[in-house]
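Of the protein chains in this complex, all but one are displayed in their positions.
Our next item is chain A:
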Amino acid sequence: MSKTIILGVIGADCHAVGNKILDRAFSDAGFNVINIGVMCSQEEFINAAIETNADAIIVSSLYGHGEIDCRGLREKCEEAGLKDILLYAGGNLVVGKQDWSEVEKRFKEMGFNRVYPPGTSPEIGIKDLKNDLGL
């Protein structure tokens, strides 16, 4: 059975275009994409992952508040019994022009497995995911 991923835009962010592009790209790559759409809370990502027995949660954020919105997601996943689930994040995750390596470090400390800067092509994420899932 193909691997299931939860895809969505977190927080009060309503950028739908990138979300649709990612949906298409990951679906074409053979993943079972559960797209929960825009403006999703952490709880919605987690609930979706529980019901669908997902292998990864892929969070997008474009409006610059991604860091605040993503904080605590890993802890809540632990709490919900989603022990080994992969967490990816990408987009304009932080406000202003910040040093990417710093941003990446902060997200990794927050428990994210992979973090992507603005302008990353979906193919890179797909390749990493296949790697991480041993496909």
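Here is the rule we use: a residue touches a chain if its C-beta (ideal position, glycine included) is under 8 Å from a C-beta of that chain, and two chains touch if they have at least 3 such contacts; residues count from 1.
As a convention for this text, contacts and distances are computed from a predicted model.
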The complex's invisible chain, by UniProt name, from "Acyl-CoA dehydrogenase family protein", "Oligopeptide transport system substrate-binding protein", "Branched-chain amino acid ABC transporter permease" or "MutL protein": "MutL protein"
Contact with the hidden chain (one of A:K20, A:H65 or A:K130): A:H65
Contacts of chain A with the absent chain, listed as residue ranges: 1, 4, 12-14, 32, 34, 36-39, 43, 47-48, 50-54, 63-65
